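The complex is shown incomplete by one protein chain, all other protein chains being positioned as in the whole.
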Amino acid sequence: MSQAPDDQSTTLQELKGRVAAFVAERDWQQFHTPKNLSMSIAIEAAELMEHFQWLSVEDSRNLGPQALAEIGEELADIVIYSLSLANTLGLDLSQTVQAKMDKNIRKYPADRVKGKAHKYTWYEGKDEG
Amino acid sequence: MSQAPDDQSTTLQELKGRVAAFVAERDWQQFHTPKNLSMSIAIEAAELMEHFQWLSVEDSRNLGPQALAEIGEELADIVIYSLSLANTLGLDLSQTVQAKMDKNIRKYPADRVKGKAHKYTWYEGKDEG
Amino acid sequence: MSQAPDDQSTTLQELKGRVAAFVAERDWQQFHTPKNLSMSIAIEAAELMEHFQWLSVEDSRNLGPQALAEIGEELADIVIYSLSLANTLGLDLSQTVQAKMDKNIRKYPADRVKGKAHKYTWYEGKDEG
Partner (left out) sequence: MSQAPDDQSTTLQELKGRVAAFVAERDWQQFHTPKNLSMSIAIEAAELMEHFQWLSVEDSRNLGPQALAEIGEELADIVIYSLSLANTLGLDLSQTVQAKMDKNIRKYPADRVKGKAHKYTWYEGKDEG
């Protein structure tokens, strides 16, 4: 595994290409519609959540190697379906992600939100106002 | 936008690095725990689904430019939180995704499942057996 | 089963009471926090969706007895966790549901939305305007 291409050397297009080939070889484009893929991402996200369902937020930071391996597989499923949706919609993920991050940078200026999760802050203050 | 780095030239590590910087500049690592991030991915996946909630599977293929732009933003949110989770867990996404795809290739041999979604087939046949 | 209490004779409070007893006998109130229960409902909702993931909207209407039994179990899980959350929050579900339905009745006047799902209509029209 140590010589497999890693995040330093792998482009988004390479991963997208592998997913596209996997789907095409099985003739599964007919099932990989945007509606079905959005459900698939949500289903895999729930399988990921299942690992943390009863843990405290803090304990979710301390995972053993077996838990980490299983969690990695669930995250991989989410990413695979996300790449397939990008393929289906003809979206460039790098540009789409960068555009959304630029929007988030303007929405949450670092000097204003530092150390405060917006919702968290909002909840703390909201019923006192 | 046309000159922004695209999927052909952007590595996973570059995107991961941008997300890590965004989180660190806001001191948000304290909120970006695995439990909270798994919820965040699921929440964004639901926002993506909302665009397809009442559409037929077929109609979800025919999206106008405005719908497509909004859907791209939801997908970007899913990818951003997935990258943040990979950062938090110290996971190499390319290797994790590749390992999961190798598993899927063995689980669903192309010549056996061609044109048949497993669940789909399973449902069609299951109550007749 | 035919003599078990049915929807005609069972009140919300009776179901809430059974769930509360189940949780208390296991000393599980400590895990049944609002945050964890919201995750639990989402996880069970995803298990329900999994049955329909690759089906057309139309085919999801034609389910065999075995599929229907499994789907009933997933729906039961969603309802059980929803009742537990109502217990934890001290919410009267009948009043909460009725209040939300009154709001929906005002928001979607029957004569205006008849036969048109709001999102569906919105999507059809939105990119032409």
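Note that the chains are named A, B and C in the order they appear, and that numbering of residues resets to 1 at the start of each chain.
Just so it is clear, a residue touches a chain if its C-beta (ideal position, glycine included) is under 8 Å from a C-beta of that chain, and two chains touch if they have at least 3 such contacts.
Because the structure is predicted, anything quoted here is derived from the model rather than measured.
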Absent chain, residues of chain C that touch it: 1, 4-13, 15-16, 18-19, 22, 25-28, 30-31, 33-36, 38-39, 41-42, 45-46, 48-49, 51-52, 55-58, 60-61, 63, 68, 71-73, 75-80, 82, 85-86, 88-89, 91-101, 103-105, 108, 110, 113-115, 117, 120
Touching residues (missing chain, whole complex) on chain A: 39, 42, 46, 50-51, 53-59, 63-67, 117-120, 123, 126-128
Hidden partner interface residues of chain B, rising order: 31, 36, 39-40, 42-43, 45-47, 49-50, 52-54
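Assume only the chains that are shown with their structure count from here on.
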Geometric centre distance via CA averages, chain B-chain A, whole Å: 5
Between chain B and chain C, centroid-to-centroid distance (C-alpha), Å: 26
Per-residue multi-chain contacts in chain A, two or more chains: 31, 36, 39, 42, 45-46, 49, 52
